[in-house]
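See structure below.
A single protein chain has been removed from this complex, and every other one stays in its place.
Here the chain labels run A, B and C in written order, and each chain numbers its own residues starting at 1.
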Amino acid sequence: MIRTEEMLLNVGPQHPSTHGVFRLVIKIDGEIIKEATPVIGYLHRGTEKLAEDLQYTQIIPYTDRMDYLAAMTNNYVLCHAVETMAGIIAPDRAEYLRVIAMELGRIASHLVWWGTYLLDIGATSPFLYAFREREMIINMLNELSGARLTFNYMRVGGVKWDAPEGWIQKVHDFVPYMREQLEGYHQLVTGNEIFMSRVKGIGSYTKEDAINYSLSGANLRCTGVKWDLRKNEPYSIYDRFDFDIPVRQDGDAWARYHCRLEEIEESLKILEQAVEQFPQDGPILAKVPKIIKPPKGESFVRIESPRGEIGCYIASNGKKEPYRLKFRRPSFYNLQILPKLLKGENMANLITILGAIDIVLGEVDG
Amino acid sequence: MAEEKGLEQLKKEAAEKAKAAAAAREKGAASAKVKEEPAEKAKPSPNQHILDKYVQEIENHLGKEILEDSYINRLSKDIPTLVAKPDTYRKVAELLKYNEQLAFDYLSELHGGDFETHMEVYVHLYSFTNQQAVALKVKIERSNLEIPSLVPLWEGANWPECETYDLLGIRFTGHPDLKRILLGEEWIGYPLRKDYEPYDVEV
Amino acid sequence: MSLSGEFLAFIVLSLVAIIGGVLLLNLTKVVHMVIALVFSFISIAGIYVLLSAEFIAAVQVLIYSGAITIIMLFGIMLTRHHDTEDIKTNTWKRLILLLAIVGFGFVVYIGIYNLDIPEKPTTLHEANTEQIGIELYSKYIIPFEVTSVILLVALVGAIILAKKDHEEEGDNS
């Protein structure tokens, strides 16, 4: 009888749909994947090792380079860890600026995901629409921090720069605009038959699997777990805002798609409220010593990044440098489930499944 | 409930809350900054009873002398911290997962650290059923860097353990596919160890 | 025979067809053979055109050089195979083979040379596709339909074979 030949295919590290230097060794029979082995580490820069020789403020730029699509959350998690240890409380105005910046970053990150995901599935236009809106966000964050992606904006105890004049108004104006565009996105893509047939029921897993594999963010919420650290373990000033956690039950790529798009809406809600409550004036930096020396001990904090739980562990021996610094990088954890999802799948679904996990290679490799 | 309230009212409330908090914070920030901590330390942590429950549960099932230590880590949002011994680590982890009172079904974080005298594995667990968190730690002798793997309990421990092995050289026995996940198999040495000498010192 | 365009075209096409056939036999790689076969098929289609059998030519290209070759290529690419095979034959065998081929060629040559087809006035050039259709559906309707039954049987047979293979695979795993 005829036996088809299995072949070994290296997807990546240079492949348009791995979104970075990620390699996937797959064994395929025709177009059916028999086995998939992810190979990572091409972008490992040893942030944690480098950090052991740096002061806390000096580490912040390194965090920008982990999840470079939502660097504000990375900034924040480090500052938050240090603040938790040292018991520093950032002034209100700074806290609001941080939240606005983080939520803008979350929207930008989801927009990039949306655009590139559609690009992976073969639709070219949504990418350009998404990037138009993202560009506006980037410009706003640029005005705030002076950088487009690697912001280096937050400091232990506050932020580096105050908002420029009229900036808050810009954010205020952006919210309704973005809502309108989001509506357009749904009209353009969400109801498309081909798109639905490509993502519905693809790469689905159960709630138990999601928890067992330590997934987080939209990857966890798509299975029906109502879990968002902004709500469940409120940090910063998130307890002051009224917003929802978008949850879906199916656990497939379609559910993840909806979770992310609805998260944009929720972020817009937060932005709206934050702009309204924004304190007229006040300091943007708590009175912290020039050289921050957290007390001896260790601390692990986790916050909600666009990709899931980002955590920061600091072990300090009372010196100005951390003794050990560790980031819990959500993409790294989320990616673990990939081999399980890919087994027995069609080659074309590889892209749909990988894309739906939403990884950033800078974060996977640390 | 919050959902039932009108949006207007909510906004107003939130604004008031914000104002109050802002006042309080500014006051605090201006006067005390770091000095707030010692004052608070005197009173017992709100999480003390949770820790007691954990310890009780462990002692009930596994007997005494199982844990090396248990305390509330005040620097880390008052998280109950359990320190297991290398030989009891796996048993404690199993109990933490399968005991109904504990039911820690979610492994949030696993990493290691080199503390020169010993190495340490830090595991942050969370229970969705009980909405509680715990930090499980284990200290390992540098001479015998071996510890049971948690992958059979939590699939999510797979890559983090690989990473720990890769960067610190802690071997996890029973791990399905322990490999140097980030640096590659040909890398020499374990970079996150404190005594690690880079191949090219200048770089 | 004058050197008309038709003659030139015939020479070229038949040459390509023959070369294609020879290459099909002599090439070592299976895929190369299939490509040679495509050339043969297309040239034969060209000869059909010269004979005013446009419909047959188009179908020849559509079915043979299109669909069938594609399926052959598909099968070759998907399955395990050895690209080259060394066939060892002794000289005697070769000699006998050669004799047989020469004999066959001679017989065919004699046959064609002596064949005398009386020339009839035909209207082949005019709407021959329509003519084929009318003939097929009036005179030869029964054979035409019976052929389709045979094809159906072949189809069912193929499905059964493929299915069996699938089940075996299922048992193994």
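We take it that a residue touches a chain if its C-beta (ideal position, glycine included) is under 8 Å from a C-beta of that chain, and two chains touch if they have at least 3 such contacts.
Keep in mind that, in the parts below, contacts and distances are computed from a predicted model.
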| item | value |
| --- | --- |
| Options "Phosphate transport system permease protein PstA", "Heme ABC transporter ATP-binding protein", "Nitrogen fixation protein NifU" or "NADH-quinone oxidoreductase subunit H": UniProt name of the undisplayed chain | "NADH-quinone oxidoreductase subunit H" |
| Chains in view that touch the one left out, judged over the entire complex | A, C |
| Full-complex contact with the absent chain, from C:8, C:22, C:97 or C:154 | C:8 |
| Missing-chain contacts mapped onto subunit C | 2-5, 8, 29, 31-32, 35, 38, 42, 54-55, 58-59, 61-62, 65-67, 69-71, 73-74, 77-78, 127-130 |
| Where the missing chain touches subunit A, by residue | 7, 9, 15-17, 30-31, 118-125, 128-129, 132, 189, 192, 194-195, 197-198, 346-351 |
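Throughout what follows, only the chains that are shown with their structure count from here on.
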| item | value |
| --- | --- |
| Between subunit B and subunit A, distance of the C-alpha-averaged centres to the nearest whole Å | 21 |
| Euclidean distance of C-alpha centroids - subunit A vs subunit C, Å | 60 |
| For subunit A, residues contacting two or more additional chains | none |
| Where subunit B touches two or more other chains, by residue | none |
| Footprint of subunit B on subunit A - complex, ascending | 40-41, 44, 46, 48-49, 84-92, 209, 211-216, 225, 227, 232, 237, 240-242, 273, 276-277, 279, 282-283, 286-288, 294-295, 297-302, 309, 311, 313, 315, 323-324, 326, 328, 332-333, 335-337, 365-366 |
| Residues of subunit B that touch subunit A when the two form their complex | 2, 7, 10-11, 14-15, 17-18, 21-22, 25-26, 28-30, 33-34, 36-37, 73-77, 79, 105-109, 111, 113-115, 122, 124, 128, 131, 135, 154-160, 163, 167, 181-184, 191-192 |
